[in-house]
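Some chains omitted; the rest stay in position.
Labels run A and B following the written order; every chain starts at residue 1.
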Amino acid sequence: MNIIPADSSAIGKQIYALIKDLFPICRSITGNGVRQTLKIVGKHIPLSVYEVPTGTQVFDWTVPKEWNIRDAWVKDSRGRKVIDFQKSNLHVVNYSIPFKGKMPLAELEPHLFSLPEHPDWVPYRTTYYKETWGFCLSHNQLRSLEEGDYEVCIDSTLADGSLTFGEYVIPGELKDEILISTHVCHPSLANDNLSGVCTAAFLAKHLADQKLRFSYRFLFIPGTIGAITWLHRNFDEVGRIKHGLVLTGVGDPGGITYKKSRRGDAAIDRAVVHVLRNSADNYSVEDFSPYGYDERQYCSPGFNLPVGRFSRTPYGKYPEYHTSGDNLDFVRVGSLSESVTVLINILGILEGDRTYTNLAPHCEPQLGKRGLYDQIGPNQLAMLWVLNLSDGHHSLLDIAERSKIDFESIREAATVLLKFQLLE
Amino acid sequence: MNIIPADSSAIGKQIYALIKDLFPICRSITGNGVRQTLKIVGKHIPLSVYEVPTGTQVFDWTVPKEWNIRDAWVKDSRGRKVIDFQKSNLHVVNYSIPFKGKMPLAELEPHLFSLPEHPDWVPYRTTYYKETWGFCLSHNQLRSLEEGDYEVCIDSTLADGSLTFGEYVIPGELKDEILISTHVCHPSLANDNLSGVCTAAFLAKHLADQKLRFSYRFLFIPGTIGAITWLHRNFDEVGRIKHGLVLTGVGDPGGITYKKSRRGDAAIDRAVVHVLRNSADNYSVEDFSPYGYDERQYCSPGFNLPVGRFSRTPYGKYPEYHTSGDNLDFVRVGSLSESVTVLINILGILEGDRTYTNLAPHCEPQLGKRGLYDQIGPNQLAMLWVLNLSDGHHSLLDIAERSKIDFESIREAATVLLKFQLLE
């Protein structure tokens, strides 16, 4: 089995269009923003949506109260809205408790957050586990606020409800699974992480109609608490996950960055590195560290799953990160196209990697009499490598790595040799 | 036991003289050329010559018909021989079927082969497994051919017969063997592989009178089909081969190139690298790959023998390769001398490598009271290393590698310590 390549330019445009649809929604780790997002994603792939009640104990954590927001603003003494949630949902500190009041600027200021080093951008802030409220605004806006009394309104609710996540399983020939996990909890931020959400959606759609060896599980979950909740609910079945990727920040103009799983030499780690080495101009590979996205949970020592993180520029390494600068202009169709193409190539290796046995292991078989040996060229060399290393101990990926020939050529050589009954 | 060094300049001259004797003969993978070659080699060492009938099944291969050639030429319309086998046996595509005919240039041309990038050289071509005929000539010759009818004669035979190979075994103290294999199937090409054939012959002659630990098996065999035939006939005994080298292209002016065995860390690999590191100015070491000379067969997965390849400039990396440029001028006495000296040093390590146990392992023995400790110098340091690492787990080669002291000094230190009963 081999994964059919996607029309990478077309799929990049489709991903971008979905990012655009989802961009305005105010998401958080719970609430209607996630539901609305999953509903739209569900138009492209048949998502199962799960609701986990507030208060559910998940390992060391508790599913929090559900947060929803309708409106929020700050008016100056002349009644003008100087901060307005309707213009950008980043203006409200995510998970702000309901609040109404009037106060002088000095009292308001501790609740205002800006970025002096990027005076035009609005920062993104959250207060998930501390019940307080706040507003984010550009530093220029902040500096223009005059002395006087301000009226503040946060029309939100924080109450018992549930945590929502989406899941889509594509069954393959095996019960063994490949996990693709992406966080769905950030509001109007395009790269982090609508790029991951929408790339996962279209990658799933691309795979859905194909004949697959592995089963694929796509998770659209709130960061941290969502991954923890999912792992808790699926505790007995995580052993099925043979390979996995956390997908995030895959649309920015930087090169691809792969962060290895805690194991460091899992097949997923080797497959990603192989594809990047053979196809990407500009990429980097990082060792595992216990800080980052949901790979933290999948790679916690009790699970130690073979899950790496696939991104472009890592979080915190681009100034637009967690600001209003991470908008629809920051994300590029070309980057999305490359990301999805590389992902398909990675999955192609995982699908196609096998360990064969040479059925004519004593000396070389006579390729010439089978018409397999003309002038020595890349194909013949790939065949010789497959024959030489197919001793039951080397998989095709092992052979690709040792021969420094790309996996696809090695796989094709193996296919030909299988046809001629030289391998089994 | 230690191998006695050769007079490297004298042995180099002897090798060169034998190359000169064998150069004119038209060899192929079967036929009288090989027989004649083995007969001349047999004047220097007592070769056993074997004949394997056409049609014998050897693994996936079949011993081919025997090819012999008496004459071949192309005459132009004025009756002049424009291509003449008597001038160089490279002019006929090796294994060309018998042919007589008259044809215009246009019909002849698909049977003519030249090297446009080296217009003065005649290429070397074969057609072992496809029954056809052809001529090789210099590109300048080709361009000078005028329109008109040409008379073609190939006075060859391709008929049931046998494949011929030679073998010489020097028995040592052990039944364990060191294999030296060299291909004997190329016609008038000096470096590839008369240099290998004649170096093997004089290396064997040098070893013949010595007291040896290992038994040595020298093979003079046609490339590919010869190695396959030999492995098939000796299937039950290949386990005796503890170390081996394929010898080819050891007379050109370039530096020594060693290609590791498939295992990559076999004793032969480590011994060759140790000698090269300590004695050669200009050398390179390559990892195994399944393309090349007969190491392909010895290192096929069903055998996986510890056999590397010892060459100077690798095939295909010098323009003279497989052309009339690979002639008696291309091969140098100095290169042959160095090759054989390095080979003797390599065999010296394999002969001398042992794992000893320090009989006074608690603290250092008092070397001074035995007169073994004067001023600290290279010899004392070698003794201290041998004592320190002779714990039953490190061989002398291991100690040489870890201490960065040459094997010979380590071996001498061990000899002294054995004499003083400090090792066993």
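Following the convention adopted for this analysis, a residue touches a chain if its C-beta (ideal position, glycine included) is under 8 Å from a C-beta of that chain, and two chains touch if they have at least 3 such contacts.
Keep in mind it's a predicted model, so treat the numbers as computed, not measured.
Depicted are 2 of the identical subunits; the complete assembly encoded in this structure file consists of 3 such copies.
In this section, only the chains that are shown with their structure count from here on.
In this assembly, the C-alpha centroid of subunit A lies 56 Å from the C-alpha centroid of subunit B. Note for the complex: subunit A touches subunit B at residues 358, 360-366, 368-369, 376, 381, 384-385, 387-391, 403. Interface of subunit B with subunit A (complex): residues 58-61, 129, 224, 227-228, 231-232, 235, 262, 289-291, 296-297, 299-304.
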